[in-house]
Each structure stands twice: as structure tokens, then as C-alpha cells.
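A quick write-up on the structure given underneath.
One protein chain is absent from this view; the other protein chains keep their places.
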Amino acid sequence: MVTNMPSSTVQYKAKDYKSDVHPDWCPGCGDFGIVNCIQQAMAELQLVPSQVLMYSGVGCSSKTPHYIKTYGVHTLHGRSLPFAIGSKLANPDMHVVVAGGDGDGYGIGAGHFLNAGRRNVNLTYIVYNNEVYGLTKGQASPTLKLGMQPKSLPLPNPNDGVNPLAIAISAGYTFVARSYAFDAKHLRETLKLAIQHKGMALVDVLQPCPTYNNLHTKDWYGEEIEIEGMKYPRTYHLAEKGYDGKVQDPRNEDEIAEKKMQALAKVQAREPQIPLGVFYQIELPDFLERVKPNIPLLQQYTSAKMPIEDANHIPTTDLKDAYAEVRTDTY
Amino acid sequence: MVTNMPSSTVQYKAKDYKSDVHPDWCPGCGDFGIVNCIQQAMAELQLVPSQVLMYSGVGCSSKTPHYIKTYGVHTLHGRSLPFAIGSKLANPDMHVVVAGGDGDGYGIGAGHFLNAGRRNVNLTYIVYNNEVYGLTKGQASPTLKLGMQPKSLPLPNPNDGVNPLAIAISAGYTFVARSYAFDAKHLRETLKLAIQHKGMALVDVLQPCPTYNNLHTKDWYGEEIEIEGMKYPRTYHLAEKGYDGKVQDPRNEDEIAEKKMQALAKVQAREPQIPLGVFYQIELPDFLERVKPNIPLLQQYTSAKMPIEDANHIPTTDLKDAYAEVRTDTY
Amino acid sequence: MEITNQFSWMIGGPQGTGVDSSATLFIRACAVAGLNVYGKREYHSNIMGEHSYFQVRVSETPVNSHVDPVHLLATFDDETAHIHAHEVVPGGYFFYDETVTKLEKIEIHPEVKTLALPYAQILQEVAAETGQPLAKLQIMKNTIAVAASLALTGFEIKYIEKALMGIFTGSKAKLVPMNMKVAERAYQFIQENVTERFPYRITSVPGAPPRMLMNGTTAVALGKLKAGCRFQSYYPITPASDESVYLEGHPEYGVNVVQCEDEIAAMCMAVGAALTGVRAGTSSSGPGFGLKAEGLGWAGINEVPVVVLNYQRGGPSTGLPTRHEQGDLLYSIFIGHGEYPKIVLAPGDMSQCFYDAFNAFNYADRYQTPVIIVPDKALANNTASIELFDESGLRIDRGKRASDEYLAELASKPEYQGQYHRFNNSEDGISTRALPGQEHGIHWYTGDEHDTLGHITEDPETRIMMHSKRMRKLQTALKEIPQDQQYMLFGPENADYTIVTWGSCKGPILDALPILQSDGISMNVLQIRMMSPFPVDGVTRILERAKVKIGIEQNFTGQLARLVRMETGIKMDHLVTKFTGRPMSETEIVAALREIANKKTEKVVLTYGH
Partner (left out) sequence: MEITNQFSWMIGGPQGTGVDSSATLFIRACAVAGLNVYGKREYHSNIMGEHSYFQVRVSETPVNSHVDPVHLLATFDDETAHIHAHEVVPGGYFFYDETVTKLEKIEIHPEVKTLALPYAQILQEVAAETGQPLAKLQIMKNTIAVAASLALTGFEIKYIEKALMGIFTGSKAKLVPMNMKVAERAYQFIQENVTERFPYRITSVPGAPPRMLMNGTTAVALGKLKAGCRFQSYYPITPASDESVYLEGHPEYGVNVVQCEDEIAAMCMAVGAALTGVRAGTSSSGPGFGLKAEGLGWAGINEVPVVVLNYQRGGPSTGLPTRHEQGDLLYSIFIGHGEYPKIVLAPGDMSQCFYDAFNAFNYADRYQTPVIIVPDKALANNTASIELFDESGLRIDRGKRASDEYLAELASKPEYQGQYHRFNNSEDGISTRALPGQEHGIHWYTGDEHDTLGHITEDPETRIMMHSKRMRKLQTALKEIPQDQQYMLFGPENADYTIVTWGSCKGPILDALPILQSDGISMNVLQIRMMSPFPVDGVTRILERAKVKIGIEQNFTGQLARLVRMETGIKMDHLVTKFTGRPMSETEIVAALREIANKKTEKVVLTYGH
């Protein structure tokens, strides 16, 4: 897939990925920024809309597919990954992109989130991280830190916040990045990298929820902070600081170990600024590549297109050999 | 709690923790070793049997509570942690110890496993890691590595194996250790440390399943391996190599970061030998300590013992203030 | 002709802009003045911007439902005007904001009076007068709408002040005077601009008893508190989470409310807590309730007292997540593989929500089994002025518990042999229960079939004993639970028509009864409150002598009617259903029952309301 094509081949513009449905997010919601970037990234990658399957769970963020003019599937709370994995495995010709909330993905969906890391299915997972359960009125999400109390909480949060990037790296995700909803350029470029990545990609996107999260607002993210008397922006870009999370030689176990530790150190580092960018990336065989040697027909067809009947609708599956195993006249 | 008490106070012997139920595990199963060590650890800690609540999920390993003569709860597949957390929060006077399989804990239970890290409830979780689903006849568990094919699998494993210790450290467990079912002394001592730890403790126990896992057998674990011409045992003890995973000053953020990174590096290190021991430990306020400031009655009573009725069974809860909020004659 | 104290008011606007607060003020003002109130709340699955509205019915006599006709509609936005203006009756009023709504584009009855409320102007005046920044006053548009509406009906302004004092308490009390200034302007505006007297009047009812403004989630929470529930685990979901958030917001009662990672954990955590002796509950709605299936079955086979709420909303799947439906009855009764005793309660009004929640913990403890309560969204989210709860009869029943003394005595007997038998057989199906931590009470629990100690068994004879023992508890419960907690018959003993219903449908039906009575149609109403175990005998007795039987409920397939037929063999002759996600109104019920009485229509599907 090519990112920068000569303008003569540009067929789809960002607006071609906009559906007719009007987003019903609150004014100022970070979700607007994310959807714009998804549409722009798709346009810049010239993804054919009918070849894209946009998935989501349930939550404010999970309304995303309805606003994007590709095939869209708004699933169940916490279950977007298994649905999306089913689609991708059965029809790998589709680009599968999954969007959803932090509650959806790291809370109720945590088991799928973790286990998806073991499969390296070739899809992109974008988590809108607003530290709250938006659609159910602002309860703490799993990323909200211990002791914090956004205005929607009757009591301070008694749970620690989870570090989703650390989990993803440990769980086996082969592309792990963070971006910010209102850093349009960075987010767009990160999404493009994630979509182009072959394997399971996670993009955790910091997302202001002006309605319920009064702690980490757009202003807060935009604020300059003081470090030893100097002013710095709240967020910074890893790449600009020379950080390179990509494993160059996926067969080099030493490089892998080194890059993984570097990434784990970085995502857990105690720095006043928030780093954005790709923490870790490696290209490894994806799930289908792993199973194809054992299921010869999958080398020839996708599951979705495997022929099963003839023109007269007679099943083409010949069970002779299977019957032979149980027939009493075969020996 | 004291580990070595003068013999005059020794009241319970290991056999006092044995129930009348005969374990029905296969001959040579590592589970026997683990249960023995649990009973020994309890005896050495002189836990009063009626003050112990032994939990489990479902699987071969999860039959454990029936073999131990304390209160025992054999729950549902994958759900031991939420059950156990409910009991511990409601009655913190009980010692809560949870046992279960790797499929139970890291597969279907992964969401609970991950999210439990955020709560730091004061209990001990022992996972019997045999890389298979024993009780359902040997399918791959989440710890089985990519491409492996124990004899019970029709095809090689297309999933990566998860590293549960890395996940636990990232998820917030405050005690993370590994031991081996047939290294009785090490396992017993590790269990004692885990039970004594205040907070959420994980002990992942390597467990041979002679029936289904023909790759990592007792022999395999016991084998010497050759490294650069020298023979070494397959497993070694971290503590003997001078490794210290314990955070000495839990208020020292730098020490925490350093010890955590050390632990993550160690659990993911590419070494031919398998390290056993405590990778990481820190003492932090547990969940109840976090909520007590906000729920004053919990400072006085455990939930289990909170009085709710008088001698005539009249409810003692006075709703006057709550009614006042909704009564039409209060202003 | 003037109509006094029979009023139907509606306010609408984009979600998150004050519709709910307006309704709260209106409701409270009327209630403070001694009137009965019933408020119906409708909103989208959205946080801000989508259309929402509140319909409030005011009456001197008790009311349990809304009616379709609107006497006065107050709007902030154009969408509400478009959607609802046609509902205003001739002679009624339509308040609008002329900066957003063009009258000529609105479908409205020609005899409806229209009046543009000068929201902005009033706020500017008050801002100027008080020196407050205008932005801070914006939220008081609500007060304008409410005050103007009440002014039109001749309502005394002092009750608005009292209502404001009830709403803004503590540090917020300082907001009362500012709001009153706004209210006074609105009153003044109406007096100056409405010359013809509005025929719908609201006047205070002197000496009316104090009441509570109650919705179902609060009523359940209060019932739980009273019952001594001290552990609640939950996962957020509409409309159930309001109940948990209420408990979280009242930490002084000592409930440890744990927000879990999902509903499976919430269920299992509640059971784990319940095992230690604390009264524990968990609350959810359809999607989350389904995830509790396995935990419910475990509690069933292990005889654990635990209370589970399923606030029904529009299904299937995510469905209509903020809308009303009674679609989960059969699911709630049959949830969980295999068979285990469960008690299923269906409250029909806010008070029953309280009493059922209270009783549920007694039943759970007494029968040592899970109790499921299935309110519906109309109960959960609507508001009614109700009588104060009668606490005098409330007693805590913790069931058969093994005291330390009992266990010590047991342990001293030779038969004990070091073993306490948690699951001993008994005639009523209930065994004596020890708790973890008790010295001589060690026992086991398992999801597998087990022996009396709680150890796994596959022995067929023990199986028969245990399974029968557990299921027998349903018979015991059916015998012991007071009849009126199982079902209630309203109206005359004998009538030409017998209505069979459940849940919030009871409200509009009871309100419709006198109207139909005055039509000469005699009806009585059987409300079924306990769905499992089903009160077969009582229901059969009533239905056998019923002449024409009409099922009324809010789902597609007529689930209660199906259940009644399964349990008694008796089929409803007629069915009235609705599945638009909106609750039934008194108006609709009256029309449906007239149609059945007059035209013998077999099935009436109601559709009114947005």
C-alpha cells in the first residue's frame, strides 16, 4: 500500500468517507477530532470504501462507524475485537479497523484485548481514551488513575489506572502507539502507520470528554507545563526525540528484546510530559499466515469465498473419506 | 503474621489441612505437589483453618479446595477472582487464597485477571500453569507457545503464548512470583511469602501435566541443559543469584520504577534457564484501605458483620435523611 | 368550562440543556402545593443534543400514568416544536422561543394558543438588575419555562419558591433568590400578555399529606438500604446504574459499592460477598443481566442468597437502550442452563419497587436462593408523587442460620465427626447455613452437584436428593410468601372483563378503570407480582371465574400471557401490547379497552408517543 500517490490517482477525498449521519457527540468532544483523522487517513491511503469494514463496540466513541461511509459494524459493549477478528479471518481482503472506548476495550473487553495479542490478526484497533464511561454518564474507566475524582464521580476512584500500552506490548501486539485527539497531524499519520502495519495494531488516543472529564480537558492537554523553570508542551512526539520503536530485523531476538524493553520503559517512564508516537512495532507472521500451512484450502480461497455448492445448489463437499472412518464396511 | 513460631505454639500440622476427599488427578500430576505445598505453607503460617477461604475456578487444578480442610469454594470457570474479591472485601478477616488453572485464569478469566491488578485486594492467587486445558482433554492454554503441539492437539498452536508475569506486573499486582510444582521447598516458601503479602499476590506455578503435555514434563523440568558446554539445571532460584524484586520504600517512585523495569526485564529475559522466585513486590494500600476513608462505617465493621437489625428483627437503618431529599414537605 | 387540577404539561429540548431540571422544578412545585404528580421521562441514548422531553401530569387525586393530550407545551428548541406541537389539545397553549421556532412551519391545531416566551429578554433584565453575568443565568431558562407555565394556570408562585428551596439545599441555597427573580418576571410576563383566562387551572390542595417524589431506581436503592444490603457490585448501564450511583452517593449508610470490570464480575462478586453473610446485590439491564446467567445458576445450586435487579429496557440487543419495554420476563424466569429455584419479582409502581427490594433480601435469606427483580424502564426513570413508605411492618428475616453456639453443640456430638453438613436434606428444602469464619462450620461450595458437605458428587441418589431439595424450596416459598406479595386484584371481585398485567402497565390501567366504569364497562385487574414460583392456584382461581380475559403488557409476544397459559392453561381472550419503546398512557388504555369491549378486537397494538 502506498501513502503518497501521484495526484492523478487520487480518487477518494476525506469527505467521501463521511456518511450522511450527523454525529451526536457533545460540543467539543475529542471524538470529532478522531473521526476526522480516520477519514483523512483513509483518504490518504486511498482505501476503497467498499473494501473497508469499520468496527466498534458500544459507547459514545463506538458510534464512529455510523459516521464513516464504509461498511460499518457497531457491535456489543466490549466485544468489537472478537467480531472484527471473525470478519478479518473470514475475509482478509477487507481492511478491518476497530474503534471504541477505553471502558469498552480495557474494561469489559479486557479479556479479548489481552488474548487478541496472542493472535496477531491483521487489523487496527483505535481506543478513544477519555478516562470515563461517557455514554453511561461519566463513571471511572479503567484508565482513570487512583484517587482521581472527575465531577461525575460521587467518590474518588478507588482503582488504579491501567497502562494499556504496557499491557499491549506484553500481550503481543505488534504495533503499539499513542496519539491525541486534537493533534490532527500526528494522529492522522499514526493511524496511517497503524492501518499499513501488517498485524495487530493498537492506537490509544487521548480524548478529552468535556462533559464528564473535567480533569484532563483540551485546555489541560494544550497547557504548557513547567519543568525546572522551563516551559514545555504537555505532549511531545517520540519521533522528534529520536525514539525509534520499530524492530528492523524481526528474526533478531536480541533486537526484539531490546526494543520491547525500550518500549516498556518508555510507556511506564515517569516523565512530566506525555509522549506520543509509536512505542513498538514489529512485523511477524499474522494469524492467517500461521494457520494456512495446516489448512490447504485457505491458501486458495478466503473462507468467505470458499465454494460450497454447484450451480444446482448441490453441496460440493465430498464426505467420502470422513464416512470411511465410521463405515462398517471399510477395512 | 509470624512464620517461625516456637514449637510450643504449633497447633496445626500440614495434615490438619487435608480433607477426606481423595484427589482424583492423574498419577504424576503436578497438582499433587502444589496442594501439598499449600497445606504445608498454611501449617507453617499456622493459619486457623476456619479462618481460611480457599477459592478456585473450574479445571483439574480447581478441584483443589475440596482437598483442603478449610472453607472452600469451587466456583465457575474463569471467575474465581471476582468471587474471591467479593468475599475478601466483605469479610477481610478471612485469609483468601485462590487456586486455578492457566486456562481459567489467563484465558476465559483474563479480563478479571487484568482488572484485579487495579484493585490490590489483599489475597493470594496461585495459577497452575500446565500450558493445556487439562480437564477438557488437553487443548492449548494461553501459556502454550506458538507452534507447539502437545500430543492432544490435532494441529500446532497458532497462538502466541502469553507471559502472565509480565501482564501481572503491568496490571498492578503487588507481588509477582513464579515457582515449580515439584520444587517443594521453593514453592512452599514462595506461597508463604505470597500469603503474608498484603495486597494482590500472583504465584504462577509451572505444573507438569503428564497426561496431555508431553513437551514440558517432570523430566523436562528436571533435565540439565547445556549452556556453552556447561550443564545447568533447567530452573534456578532468583534469590540465589542475588536478585531482589522487593521495593523497600513504596513512597520512592524512582525505586518503584527501577524495580518494576528490572522485573519486566527479568520475566521477559531470553535466558535458557527458567528463573523461579519473586520478581516484584511492593506494599501499597489495599482496596479496603482506599475506600474506608469514604465509607466511615467500614472503619468500624466489616461488611459481613455490619449490624442491620435489632433484637426484634426491626431494621436499624434509619432512612430519615434519605427521605428528606425526596419528601415534598422538606425545604 | 374550566378544569382544575387535571393538567398535562410537556417540556422538551435537546438532551443536556435542562429539560430534566425544568421537569423537576415543575413536579416539585405542584407536589409541594399538595397535588399528585406523575412525570414521564423520554430521552435518547445520547449525552447532549438529541431530543428529549418530560411529560408531567398533575391531579388532585392520585395518578399513576401519563395521558396523551397535552394542555401546555413549553419548548426551548425547534425540534420539540416540530415533534410535539400537534399533541397540544384545542384550547391548550404552546410556548416557544421565537428566535428558533417559526410558527408557520409548525403543525398545530388552529385552536391552540401560541405564545413566544422572551427567554433572552427576561434573562438580560435580571442580569442587568442583579449585576450577574448573563452566561451564568442561561440555565434559568428552565425556570422561565416552568414559571410561565404555572403562571398560566393560576398557580401560586410561593410554591415555586418552596420547590426551589427543596431543590437547592446547602451551599446551593443561594441560587433560590436569583431563580425567584426570574420566576417573578415570567409570572409578570404572563399576566401582561395573556388576557384570556386559561381554562386549565392548578390550585394548591390544602392539608394534603406529605409525599415523596420517587423514581424506581431510588425506591429500589432505599429498599435495599432498609433491608441492610451492605454490598453492591455493578457495571454501568442505563437505566440500572442510577440505583448503584445513588448508593455510591450515600456512603453514610455503609454500602461498599464496587464498580466492576463487567457484569460477570459484578454477579460473582456479589455472590462471593453474600457467602460471607453480608446482604449483597447487583443491578443491571438486559445486556448485562444476561452475563449474570452462570453466576445465578451457581448461586442457585449453592443456595446463596443474592438479589439481582434487571431493569428492563427496549430490546433485543442494544435495542432501544433508553426506552421502555417489558421484554425480558421469560428470559428472567428461565435464565441459566439447567434448573434451579429462583424467585422473580415484578414491581408495578414506585412503592412496590421499595417493598419488593426490601422483601427480596428476606426471601433470598429465607429460601437461600437468588431473587431477581425485574422493574421496567418506565418505573426506573419516571417520577411519581407517592405516599410515604410504611415501615411499620418491616422485619429482617435472615433465615436458618447456624449460630456459633449451635455449631459448638453440634461439634460436641459424636455424629459430627469433624464435619458440618451445609446442605443437609430437609422437608422444606432449606438447610441450616453456617458462614465462613465460624469455628465449627467448615464446609465447601461447588458448582458441581454435591453431597451434604459441599463436595462434588456424581452419585445418582445424592443427585436426586439434592436437586429435589433445592427445587422444593419453590413450594415452600409459594406457601409462605403473603398472597398480596404474589398477586393483587384491583377493582370488583366480579367483573365483565378481567385484565391480567404486570409492571408499570398497572399504572395507566388503574387510572383507566374509573373512566371505563363510567362508560358502563366493568373491569377488574389482576397484577401478577411474583413470576417464579408462579402463584398457580390463586391465579387459576381468579381467571377461572373471569368472563373475558385481557392481557396487557409491553412486549411483542405477550410474555405474561404466555406464562399464564403455561402455568394455568388459561389463554387470554384479548391482548393489548406496545413495543415502540414508549410506555402506555391512560388514554391509550382507555381506547384499547373500549375497542375490545365494543368491537371484540383480539389484539390491539398501541403506538402513540414519540
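Quick notes on this one:
So that you can tell them apart, the chains are marked A, B and C in the order they are listed, and the count of residues begins at 1 in each.
Everything that follows uses one rule, which is that a residue touches a chain if its C-beta (ideal position, glycine included) is under 8 Å from a C-beta of that chain, and two chains touch if they have at least 3 such contacts.
Remember, it's a predicted structure, so these values are computed and weren't measured experimentally.
Judged over the whole assembly, touch between the missing chain and the shown ones holds for A, B, C. Of the candidate positions B:Cys37, B:Leu76 or B:Leu146, contact with the hidden chain is made by B:Leu76.
Interface note for the absent chain: among B:Cys60, B:Leu89, B:Leu146 or B:Met306, the touching residue is B:Cys60.
The chain omitted from view is touched by exactly one of C:Tyr38, C:Tyr93, C:Tyr340 or C:Trp444, namely C:Tyr340. Touching the missing chain, out of C:His84, C:Arg323, C:Arg529 or C:His574, is residue C:Arg323. Residues of chain C in contact with the chain left out of this view: 44-45, 285-287, 289-291, 293-294, 297-298, 300-302, 310, 312, 314-323, 325, 327-328, 330-331, 333-340, 446-449, 456, 458, 460-461, 463-464, 467-468, 471, 555-557, 562-563, 565-566, 569-571, 579-582, 605, 607, 609-610. Against the chain not shown here, chain B presents residues 24-27, 58, 60, 76-78, 103, 107-108, 110, 133-137, 139-140, 142, 154-155, 159, 211.
For chain A, the residues in touch with the chain missing from this view are 19, 21, 49-51, 53, 58, 63, 65-66, 69-76, 79, 81-91, 93-94, 111-112, 114-115, 291, 294-298, 301, 303-306, 308-309, 312-317, 319, 321-323, 326-331.
In the analysis below, only the chains that are shown with their structure count from here on.
Taking the mean of the C-alpha atoms as each chain's centre, chain A and chain B sit 31 Å apart. Distance between chain centres (mean CA atoms), chain A to chain C: 39 Å. Residue positions of chain A with contacts to 2 or more other chains are 107-108, 110, 142, 155, 159. Residues of chain C in contact with two or more other chains: 251, 261-262.
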